[in-house]
Each structure stands twice: as structure tokens, then as C-alpha cells.
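One protein chain is absent from this view; the other protein chains keep their places.
What follows is chain A.
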Amino acid sequence: MRTSRRPGSALALAAVSAIVLTACGGEEAADPNAEITLTINVYGDNFSLPDNRSLYDAYEAAHDNVTIVENRSDFGTHHQNLQARLTAGSGTADLEVIEVGQVSGYIGQPDKFVNFNDHGVDSSQWTESTVARASTPDGGTLIGLPTDIGGLAMCYRTDLFAAAGLPTDREQVSALWPTWEDYVATGDRFLANSPKVKWFDAGGHVFTGVLGNEAQTYYDAEGTLIVEKNPVVRDAWDLTVDAIEKGQSAALAEFSPEWNTGFQQGQFATITCPAWMMGYIQANAADTSGKWDIATIPGGSGNWGGSYVTVPAQGANTDAAAELAKWLTSPEQNIELYKMIGNFPSQTSTWTDPEIADYTSEFFSGAPAGTIFPASLENAPVQVYGPQSGVIGNTFAGALNSVEQGTDPDQAWESAMKDIQAAAGEG
């Protein structure tokens, strides 16, 4: 079978080189004013880019020859189709948005994407860790430009805190939990006076928050899978299991209908809160306006979520697509996005811009969101990500959920290790 495949591969190679050659030939003679249509594939509702055309209309107005066509599908389908089309060698859009948890899975295929380092992108516009997530380990290839970023804070319900006899002022609340151990201890105090409401939504989010303070979690700098023998992962697991066994978790699987109801019914008092969660809570539980506030995250740093705009190399108009990607991720558009849908800018220069820095949210009792989130990003270590980091995170979230549902913690850890080996053991 192997030998019989060779001619096929050779043929495919020839076809690909032919395409590449014609593409190159085309570029040399490219007329910058020729009419082109750029396609962009986007996921989710508002998670990556707003689901209206305002940004595209603005770009088209400034570039007469460009027409932008957007396709939007749900999170899972979007990333699966992207992988299938990269493998097949055709069918991707000119621009593809990739979520931060998924982007590491594509780093191992750098030749399939346009390298933004070759397109005059100054990567110092973003924090080091933001750029590192979309770069090859040697830093030579940057496959995506960040749109928004999910710096971590802790959102909490002031009304439930008051009912349980805890302080409600955000400075005092932040002082309750310098560390995650303090956070769990505060949870005990809360539960003692509030038997019906849980302390947090799901164990997986505490786990994510704890690991947000660590540089190496699932992979080491060489790209080796170290999750099983890494003490910080086991410590985060033990801390979360401890909190679950104390009855602090509402055991709501993230993005499930039950989770959404949990926000509306006030089933939990705190939630690990990336910037985009502000928009999510407001959209899901509009009636809770003014009952929320934002404190700092235990441990002081972390990131959860955000996306990158990439340009697959197989596209016919990669240069024009790269220009659009740069424009979509520029500081001006970052601020525009934040004002429109609350996705926090990844451009560090915008953090001192009055429109961001002085921003407060009425929904969150006037919390100065514009200064809380950048602080957690500036403190964040440069985290090491590997190809299956996103999947491993989901595996832990599922395993912790099984502990919440009654599985023995040691057994849950064992099967999580097996699942991670199956998902990432082969590289």
C-alpha cells in the first residue's frame, strides 16, 4: 500500500506546486486595485467578531476593490471544518478565526498558514504571552493576530455576599482572596451563612483559574507532555476537589442550558470571569443588572479565551487577506469591538486609552473593568501551550464534573490521565 501511494503523493505534490507557482506568478503581476472578494470564516455569536457587518463595511468603504463575505458557524463545526480543509489542501476561507484554546493545535502545521512575521507585523503590540500562543516554539512563525483577549478577574454577586455576611466592596472582596486557598476558605464562610446558594459554578473554572498563574502546565518548553508528573497540575486538581467535596460547586457544565439558567437564578455567588464573560452574563441574565461586581482573581493573573485571525496559505489572495487581518486586529478596531460587544482589546497600547482605561460597567455596579483586566494580563506568566492544550483542559473540566456527580476523585484522575494519553500521547 505504501509504495502504491507514492505516485499519488507525487501527483498531489506536483498539483500543489503548480498552484503555488501560479499563486506566486499572480502575486508578481498583482494589480493592487484589481477587484477581489475576501472570505472570512468566523465562529460563535459574538465570541470572535461581532455578528454584524459594521467592521467589514468600514473596510470596504476604505478599499473600493475589496468585497468581504463572512461565513459563521458554531464553535465545534468551525474548527473541525478548518482542520478538514487544511488536511484536504483546499476549501478554507481567505481568513479563518481560531479560538485561543484551539490555536495551539494548528501551530504544528505552520506551513499551512501565512507567517505574519513576513508581513511586517510588529509583535510588540501585544503582550509576550499573547504572541507566544500563536507562534511556533522558536518564534519564527506567527500564524495568527489576536483580536480580543480574556484576562481573568472574579465576578461576584453583591446581593448574595451581603446576605451571607461577607463584605461587598470590591477592594475588600479582593483582599479576601490573595490566593486560591483563601478563595476556598472564603467559600466555607459563605456556605456557612448561605446553605442554598453555591460558591462557584463549576470545578473546571476554579481549576482553569489556578493554572492561570503557572507558566508550565500540560506541556514543558520543549513540547513534552508533562501533565501527569507536573505537581502544579496535581495541586490545582486537589484544591478543586477539596472545594467540590466541601459542597462549594453548583456542578453546572459550562455553556450548557443549565449553566445559563444558573446565572439567571443566582445559583452561585462567584465565577472565574474573563473579560468576555461580562458580555455573556449581561446577555444571559439581564435581570441581574446591578447585582454583580468584579474583584481581582486569586493569584493575580490568568487568561481564558480570545481569538486569532489567521490566513491559510492555500488562499488565492493571501496578501490582501493579511492586510485585512492586520486591519481587523489594529488598536482602532480593538476599541471598536470592545465598545460594541465587550471583547477586551489585546493591543496593549489601548489599555491606557481613556476609552478603555476609564471604562466602567453599570451592570457590574460601576466596576472599573478597564483597569482590572489589563492588570491580570500584565502579571500573567508566558504560558507554554501544546497542540492538545485545549482538549486537555476540557478533559479536566469533564473529570471534575464527574467528581461533582459522585465519581471517586482518584478514579476520575486516573481516567483523565488515560484520556489525555489517548488525546495527546502521540503528539
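Please note the rule applied: contacts are C-beta pairs under 8 Å (C-beta built on N, C-alpha and C of every residue); 3 or more make two chains touch, one makes a residue touch a chain; residues count from 1.
Rule of thumb we're sticking to: contacts and distances are computed from a predicted model.
Between the listed names "[acyl-carrier-protein] S-malonyltransferase", "Na+/H+ antiporter subunit C", "ABC transporter permease" or "Carbamoyl phosphate synthase small chain", the UniProt record for the complex's undisplayed chain reads "ABC transporter permease".
Per the touch definition above, the residue from A:E60, A:D159, A:D220 or A:E258 contacting the chain not shown is A:E258.
The chain not shown here is touched by just one of A:I36, A:I68, A:L86 or A:A134, and that residue is A:L86. Although one chain is not displayed, its contacts with chain A can still be listed: residues 1-2, 5, 9, 76, 80, 83, 86-87, 105, 108-109, 251, 253-258, 261-262, 265, 267, 387-388, 391, 394-395, 397-399, 401-402, 404-407, 412, 415, 418-419, 422-424, 426-427.
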